[in-house]
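Removed: one protein chain of the complex. Kept in place: all other protein chains.
Each chain carries a letter (A, B and C) given by its place in the written order, and its residues are counted from 1.
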């Protein structure tokens, strides 16, 4: 199994998943309710769509940054990568659930947003597992000294910690929890890469 | 992040989005209304399908023409490209909405077509932003002299201006606005490339 | 625009279209009608699915055989290729329509099958157009002498003629028209390649 194939397959899955997000946007139907009102009522769909779109986008960017360092592919990596993709593919489902419940104001709006956080947590933890796998001798192109390892581990763990926060905030205010998720995705997009880490251009 | 990966991912998203267009063609159901009548009643679906198909096709062609010139990928380009894809992925949704409302003859038919123009405008502006990004020193393989820069900027802006026109026409006559969009996509397909610009063969 | 990109995009669209075929298989729902009865009643869906699957498969094989010979990509080829893909992407829609009407025994079953033939004809004609395009001086890697040109043109036209036959048979017996389509796809899969034509291995 070459690394190129692993990346191509992962890219394919992520490209399909990011496009399927739009399938859950409910097409308005002509009838009594004016079109603009229907679109307005569905704002949580559009918000959730945009947030999830950038999250999958950032996963894709980070996935490549990580894979660039990997020197060889073994079955454990294939398995961890499948688990990661399993959660990525669940994102459209979680997004549609949040969109359906976000403005109901009921307990379920909190639970829907918490479910979203759980899917993201699964994704973040799979990513951390791939990172830990890559630290073992001979699995990466570059030797990461112990100190940098800590910095990088910290950086990689931010996602996992963040989604725990989102999970908690979900039970206080679901829309704010969604906004935090979106803001973090944008932040991550431009976050400075720590020294010694491979720059994105490489 | 190599340019090849950016292109491959964008290709994947556009290939899925262009194919999803056909998912919104409502499959006729056996019953009282004859099949031909059903197909005839659904002509806006087929018209909107064809127009959007060529628009995504032309985006794909132009995306490559632009990326061919890019010398290096940074996070800003990744972000702008994601914004572009976010609008591309919205095209099937906007297309289905136009198809549902085009022949209702109500105010909503105008609003549906205007919504379509807004999605296209978002796409055109993302494209212009990528172009402006590419003009900075060191980001492109070729140095574009100030004069040509103006010509190319003009050419790139045509789309952004066009969709403002489509937006306005939408409120006068929605089907004509759709026809203008389609005609322009076909025109763009064969439009002569200004001298000094990279030919498509390169 | 490199040929490799054109092929990759076309491959992507065909891979998505062939997979979307299965989306139109109606998942049975628990209720009064036993599962086996439901599956049995839906046999036209499975038959149409299998036929369309092999047709898209054979288009994909032929597309590559043709593209292998192409020496350079211009806007006309890009446009013809988009028209070809437009019909490929319509195949799941046409398949679902045939599946819905095939066993209704009404006039509409004939019309549904005729619609299927029309989509296939559009696809075959786009393919012929691409072939004619490739004959012009300098567009192919190999010079095809006038005589072979005629043989190859004949071979390429078989599809276009076949679907006219299928169209006619559709009005006599729709299931037989579908069976003819399927049989031809399988035949084409193994049809000997005329001498002088590029073998599939190349």
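In this text, a contact is a pair of C-beta atoms (placed from the backbone, for glycine too) under 8 Å apart; a residue touches a chain by one contact, two chains touch by 3 or more.
These figures come from a predicted structure and were not determined experimentally.
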Legend entry - In the full complex, displayed partners of the excluded chain: A, C
Legend entry - Residue, one of A:97, A:126 or A:181, that touches the chain absent here: A:97
Legend entry - In subunit A, positions touching the absent partner: 1, 5, 8-9, 12-13, 15-17, 20, 23-24, 72-76, 78-79, 82, 85-86, 89-90, 92-93, 96-97, 100-101, 104, 106-108, 111-112, 115
Legend entry - Sites on subunit C contacted by the missing partner chain, in the whole complex: 7-8, 11-12, 14-16, 18-23, 25, 27-30, 34-36, 39, 50, 53-54, 57, 60-61, 64-65, 189-190, 200-201
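Throughout what follows, only the chains that are shown with their structure count from here on.
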Legend entry - Contacts common to subunit A and subunit B (chain labels): none
Inset, instruction - Just send me the rotation angle from a CA overlay of subunit B on subunit C, rounded to the nearest 5 degrees. - result: 90
Legend entry - Residues within subunit B bordering two or more other chains: 8, 12, 15-16, 20, 23
